[in-house]
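Of the protein chains in this complex, all but one are displayed in their positions.
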Amino acid sequence: MEADRDLVRKIAALAMLELSPEEEAEFARDMNLIMGYMERLSEVDTHGIEPMEHVLPLENVLRPDIPEEFSRSDDLLKCAAMVKDNCYVVPSVVDAL
Amino acid sequence: MSIIDMTIKETIDLLRRRETSSRELTELALERIRQENSRINAFITVCADVALSQAEAADKRLGTEDRISPLCGIPMGIKDNLCTRGVRTTCASKMLEQFIPPYDATAVERLLSSGSVLLGKLNMDEFGMGSSSENSIFGSVRNPWDTERVAGGSSGGSAAAVASGLCSFALGSDTGGSIRQPASFCGVVGLKPTYGLVSRYGMAAFASSMDQIGPITRDVTDCALVLNGIAGHDPRDSTTVRGIGEDYSHGLEQDELQIRVGLPKEYFGSGLDEDVKNAVYKAVSMLEEAGAVLGESSLPTTDYAVEAHFIISSSEASSNLARYDGIRYGYQNANAKNLEELYRLSRGDGFGSGVKRRILLGTHILSAGYRDQLYIKALRARKMITDDFMKNFESFDLIATPVYPETAFRLGEKSGNPLEMYLGDIYTVGANLAGLPALVVPCGLDRKGLPIGIQLVGKPFSEKLLLRAGYAIEQRVGRLKPKTKCQG
Partner (left out) sequence: MEYEIVIGLEIHAELKTRTKMFCNCRNEFGAKPNTLVCPVCLAMPGALPAMNRTAVEYAIRAGLAMNCSISSFTKMDRKNYFYPDLPRAYQISQYDRPLCYDGYVDIDVNGQYKRIGIERIHLEEDAGKLIHDACVTGSLVDYNRCGVPLIEIVSRPDISSPEEARIFLETIKTILEYVEVSDCKMQEGSLRADVNLSVRKPGDLLGTRTEMKNINSLHAVQRAAQAEADRQAAIISDGGSIIQETRRWDDSRGESYSMRNKEEALDYRFFPEPDLVPVVIEKERIEEIRKDLPELPTSRKDRYINDFGIPWYDAQLITQSRPLADMFETAVGVCGNPKLVSNWIMTDIMRRINEDKDFLSVSSLDGKKLGRVLDLLHKGDITPNSAKEILDILALEGGDPDAIIEKRGLKVQRDESLIAKAVGEVLDQNPQAVADYRSGKEKAFGFLMGRTMAALKGRADPAQVREMLIHHLNKQ
């Protein structure tokens, strides 16, 4: 893979990160360097090996369906930058994205 | 020596005999922080009022309750990626600079209910991403042994605070070595528990499948005491295990170690500093003295452990950090004209460059066309790496290795080279990939007078054995002290 600024821009759009032109150049450079190295992994023979999604052999960790109120729910809204009528405020979302 | 330089074990006796109080300890710690923090920069936030009122409550308990936790009244510092109710939790990021969580991380909640006293929040690499604690909007943490050098990372503030007596113990978190490497750099004990032993609830996630919270302490006994305080199943973290409850501090001093210790040859090859190598070998010979049988072992998968770790941790991080959008909490860019700008500007400004690099790389790795070739491939490699460790544990009870290829490096020395920084984690990432417990114990100084740690890696849930072996080393090495340390 050869990373250029177009690729960085595309990924930044997916990750919702605004980057300055300098950052775009820097990250393109980093990506080439780092991914160039990390792609060494493709040389490892993993034939017949199952992907390991969890290190612990845990299963069926399920919770009983019993309601419990979060006691400090007023403090939750206080964390937000913009609130109106007990709601979080965002720029208009009509066909926004 | 000031009482705040004592170990928890030593302090407990004084508290029980009422020769000191939690209030006195807390005041001494706060005073030490006032004097020393500007030099070390270990604390991001100090909550003196909270601490003093908790100390008074602890003194009351110490005077009235019979069955009381050894951690009651002991002043602690908490890494700033662990949520503390009512106390700002920043992850060393502009993104959360003003964030005051209305809840505690489970590990913190358990310590507080034991009566431990929260002094404040400790500096780190932003969101745990880094190995030097230089990537913080609050500035770099400095190594108490040499303030021109890094404290290691990402839990650099935790290790530096414990090493310089700013608190009796600290909690850190470890995704690829973030407890162990700073513990090694600062000459303190650090433990990354088995994945699933300590609840991750309330820890701002970096890589969920590898993150673990663990103690950073003055000695091995303290490490066991703190582990007792935080370990155990939590219904709020589905990846915690049930039924693993034991007193980790019990029986540490049994010196007869009838164990087999493996030295993986891949961990002692080129690139390893001579002083570090010799100190680790010397510590291993101390285990032999205590009865252990040594043997050379092999972990051939070490060759690609950094790659697998980087790919998995970056992928998970890109998703874990997507929630920081400035809407419900955290930094919001006020200039955003539409929704997309709100996301892009808040995240673009709110995150530092190391975090953005991780997110970009993780996003790329998971994106269509790369996911199978990189991410799924890394999961397969992870299986091979885990199997490799487990095969070693058929012949050995634990594996002894260096922690980092060198001792604490200079501030700024590696900050321009992210790849080199990632590659330094070569000895520590294996335990995260395989979910294994790994203990770091100071084992000597290099010729510059900087501390060196040894890493002991064990089977899942073999913390007790690691602590016993670590204790045996510690008894023989004796306590290391920074040359420049402030005497209280």
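When the chains are written out, they are named A and B in that same order, and each has its own residue count from 1.
Keep this in mind: a residue touches a chain if its C-beta (ideal position, glycine included) is under 8 Å from a C-beta of that chain, and two chains touch if they have at least 3 such contacts.
Note that the structure is predicted; figures quoted are calculated from it, not measured.
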> Pick from B:Thr20, B:Gln54, B:Ser315 or B:Gln455: which residue touches the chain that isn't shown?
Replying inline: B:Ser315
>> So one chain is hidden, and I want to know which residue out of B:Gly139, B:Pro235 or B:Gly251 touches that hidden chain in the complete assembly.
In response: B:Pro235
> For the chain left off this view, which of B:Gly73, B:Pro102, B:Gly156 or B:Gly348 is in contact with it?
Replying inline: B:Pro102
>> I need the residue numbers on chain A that touch the omitted chain, in ascending order.
In response: 13-14, 16, 53-54, 56, 58-70, 73, 76-77, 79, 84-95, 97
>> Residue by residue, what part of chain B touches the chain that was omitted?
In response: 81-83, 89, 91, 96, 99, 101-103, 105, 200-205, 207-209, 235-239, 315-316, 318-319, 322-323, 325, 327-329, 339, 343, 363, 366-368, 371, 375
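As a working rule, only the chains that are shown with their structure count from here on.
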>> How many angstrom lie between the centres of chain A and chain B, each centre taken as the mean Cα position?
In response: 23
>> Please output the residues of chain A touching chain B within their complex, sorted ascending.
In response: 1, 7-8, 11-12, 14-19, 23, 26-27, 30-31, 33-35, 37-42, 44, 46, 49-56, 58, 61, 63, 72, 75-76, 78-82, 88, 90-93, 96-97
> In the complex formed with chain A, which residues of chain B make contact?
Replying inline: 85, 99-103, 195-196, 209, 235, 238-239, 241, 304, 307-308, 310-311, 318, 322, 325-330, 332, 336-345, 347-349, 351, 353, 356-357, 359-361, 363-364, 367, 370, 373-374, 376-384, 386, 418-419, 422, 433-435, 460
